[in-house]
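A protein chain is absent from this complex, but the other protein chains hold their places.
Right after this comes chain A.
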Amino acid sequence: MTFSVALLLILALGVVAWLTARGKAAAFATSARSHSRPGHHGWYVALWAGVPALIFLIAWSATVPGLVASETLSAPAAVQLPADPMERSAVMAEVRGIASGELAGGFHPVSEQLAPIYRSATTRFGWIGFGIAALLALGGGAYAWFRLTPSFRARTAVERVVMIALIAASLIAIITTIGIVFSLLFESLRFFAKVSPIEFLFGTTWSPQTAIRADQVGSSGAFGAVPLFWGTIFIGAIIAMIVAIPLGLMSAIYLTQYAPPTARKWLKPILEMLAGVPTVVYGYFAALTVAPALRSFAATVGIPGASSESALAAGLVMGIMIIPFVSSMADDSIAAVPQSMRDGSLAMGATTSETIRKVLVPAALPGVVGGVLLAVSRAIGETMIVVMAAGLAANLTANPFASVTTVTTQIVQLLTGDQEFDSAKTLAAFALGLVLFLVTLLLNIVALGVVKKYREAYD
């Protein structure tokens, strides 16, 4: 309550500071030659009035619950509280509910005694925070206000604040990534404390069900992830790429070398639209249309082990999904080959297709390879299509008509439904996630390196 009032007050003070400081600066700007424009002076004072107070307010609102809780617990009535931490926190939750008026009465008698103490502490700390924030806003504004002179370098200071804000924005993505890596890493370490990394990385049996009762059958829990890695590579890096590389490359060649401008204008956006189709849509296309068709084909031809969920169905559809990635990367690299190279070949009497085969594609190859690696990294991280079409059986097979499973499918399986976060079954998901993350990271680094090296060659 006091928090939102304080926020509004700070914003209002900021606006006032901006207007008055700008007015002051405008007044002296007419008489002397000022270093900064009046707007910069306005922003300088407004930032001093607003930013320190806002930072304090955020920090304060994070510490207040702790202060209130410790004050409540140090009250004489709190000695009756149960010693067990879980019961204690249940009582505290009741206290909070009664204090905020959400609950009419507590299950535990102590909570009704503690509620008024809690409420008064909340109000008191709220007002203390409000007061300090207001003082900071006024003090900061006044400090900045008295520094304003025609020679004061307000512009430099404001520009520096802008730069700091931009740095902070870009750091958020990086810090989040690091946070994700660490959370994966710690959960994986817990997993590897239960299952040896050797078994995980090189074992060939995957059966993550662990026994709940001793007499359960077939739930020994085996965590050999090789069938999952194979399934992922088989679908994402082999079948999908067999589809996507030739089709993507050929469409890029047509679009850059043969297509008249009008055709290019229409075809390129349509192709790129493929990348915008939600993967779940591809997933049901794979599961409902492609997979049954492949199974009946396999049954007709007499291929053994054909399943209604097959590596081929998922891989084919994933390949179609990846075409725009390969195509647009190849398109960029072919277009980046200098026209003089093309002219040189044509002037030798080479035909267009000879020029493409012998000069353009070899020259564009590093870029194309980079694009393919990026596409692979996307394909092996792809989840929805394989969840819907590839199946769950951890088979170690090279038969494309058989059902295989992938790393992402298993992560989904392990983490949906009710979980206990101390079993190897659940923690295995994090280890799988870590492996997937490391592999895609490596692929991306290599791909970007290849693309960058190639770009330098022609600049």
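Points worth noting:
Just so we're on the same page, a contact is a pair of C-beta atoms (placed from the backbone, for glycine too) under 8 Å apart; a residue touches a chain by one contact, two chains touch by 3 or more; residues count from 1.
In the analysis below, contacts and distances are computed from a predicted model.
The chain that is not shown carries the UniProt protein name "Phosphate ABC transporter ATP-binding protein", picked from "Electron transfer flavoprotein subunit alpha", "Heme/copper-type cytochrome/quinol oxidase, subunit 2", "Phosphate ABC transporter ATP-binding protein" or "PQQ-dependent dehydrogenase, methanol/ethanol family". Among A:I117, A:L136, A:L271 or A:V359, only A:V359 touches the chain left out of the display. Listed residues A:V16, A:I132, A:V181 or A:L346: the one in touch with the omitted chain is A:L346. In the full complex, chain A touches the omitted chain through residues 261, 338, 340-351, 354, 358-359, 362-363, 457.
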